[in-house]
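Once you've had a glance at the structure underneath, I'll fire off some questions.
Only one protein chain is missing; all other protein chains are in place.
What follows is chain A.
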Amino acid sequence: MALAQQSSPHARNARSTSQVMRWVILAALPGLLAQTLFFGWGNLINVVWCTAVALAAEATILKLRKRPVTIFLKDNTAAVTGLLLGLSLPQFAPWWVSAVAVIAAIVMAKQLYGGLGSNPFNPAMVGYALVLISFPVAMTTNWAQPGLLWETGPGFGETLGMIASGQQTAVDGFTMATPLDEYKHKIATHTAAEVLQHPTFGEGVAKGWEWVNAAFLAGGLVLIGLRIITWHIPVSMLAGLAIMSLAFGSNADQYAPLSMHLLAGGTMLGAFFIATDPVSAASSHQGKLIYGAAIGILIYLIRTWGAYPDAVAFSVLLMNFAVPFIDHYTPPRTYGHHKPRRGIPGKGQG
C-alpha cells in the first residue's frame, strides 16, 4: 500500500471556516430573538429572505465563475452576509430593497472582487449602504414600533404581507423613526426630557433596542470566549464611540447621550458582528485597535453631525479603505527583533 505523503504539520485543528461561520450565526440568534420579541416578525422574515437570496446569488455567481458551488456554499459565509443584512434592515423593508442589498453584497462586493477572502469591503455593509442611499424612504420609514410581540404590532401574516407588497412606505400605525433618528431631529427644538416623551424611548434607554443590543453584546462575548473574534475591535470601537460622546456630547439637551449611542442603534451588532468581519478588517492587534477606534469615532461624527441617524455601515466602509494602510504600519514585533518592520519594502525603510 502506498503511504500517504503530506507536508507537516500532520495534525490539524478541526475548526473549519464553515464551523467558524456557524458559530457566528448561532451567536447572532439571541439578537434575532430579541428583535423578534420587541419589534415583531419583520427581522425574522428578513433574515430568512436575505439568507435565501444570498445563497441563490452566491450559487449563481459561483457557477458563472466556474467555481465548485457546493464547497463554497458550505462555508456558510454567504449565509452570514444574508443574516447580517436581515438583522440590520428595517423590519418592514420591502422585499426588493432587501434583495437589492443582498445581491449587491454578494455579487458586487464579494464575488466581483474575487470571492471569499478577496473583498476589501464588508459585503453586508456595501449592500446596506447602497440601499440606504438609493431608497432613503424605504430605509427610514419602515422601522417597527417597539412593543412586545404578543401585545402589539402586526402578526406574522400581516408583516409578511407588508414586506411582500413591495410598497416603499408601510402602514403608518405600525412604524416610526428609530430612537437615534427621533432624538437627532427633535433635540434641536426640544429639551431632552421632552424628546424622551416619545413612545420610541420607553422607560429605559430606548424601548426594545436596549435588549436587542444587550443580546448582540452577549452573543459577541460568546464569540470572544470561543476565540472566533478577538476583543480588540469591539472594545476599541465602543471605547472610541464612548470617548467621543463623553468629550463632545455630554449635554443631553444638545446631543444624544452615551447610553443611547451604545444601546439604541446598531452599535453592538456593528461592534461584534460587522466590524469584526476578518476579511475586511485590520489584522494585527495594534491595527485592530486603530481600526476599531476609528470606526467608533466615525460613528459618532456621522451620527452627530452627519446626515444619517445611524452610521455603522458608512464608518465600517470608510475604515475598510484604510485597512491596507493600517496593516502596513502596524505589524507586530517579531521575536528576536528590536522593532517591528513597518511600511512597504523598497519605500522608506525597505
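As a convention for this text, contacts are C-beta pairs under 8 Å (C-beta built on N, C-alpha and C of every residue); 3 or more make two chains touch, one makes a residue touch a chain; residues count from 1.
Quick note on the criterion: contacts and distances are computed from a predicted model.
Hidden chain, UniProt protein name from the list "Branched-chain amino acid ABC transporter permease", "Ion-translocating oxidoreductase complex subunit C", "M48 family metallopeptidase" or "Potassium-transporting ATPase potassium-binding subunit": "Ion-translocating oxidoreductase complex subunit C".
The chain that is not drawn here is touched, among residues A:36, A:51, A:77 or A:178, by A:77. Checked against the full complex, the one of A:45, A:180, A:258 or A:281 touching the unshown chain is A:281.
Residues of chain A in touch with the missing chain: 1, 3-13, 15-17, 19-20, 71, 75, 77, 115-118, 227, 230, 278-279, 281, 283-284, 327, 331-337, 341, 344-346, 350.
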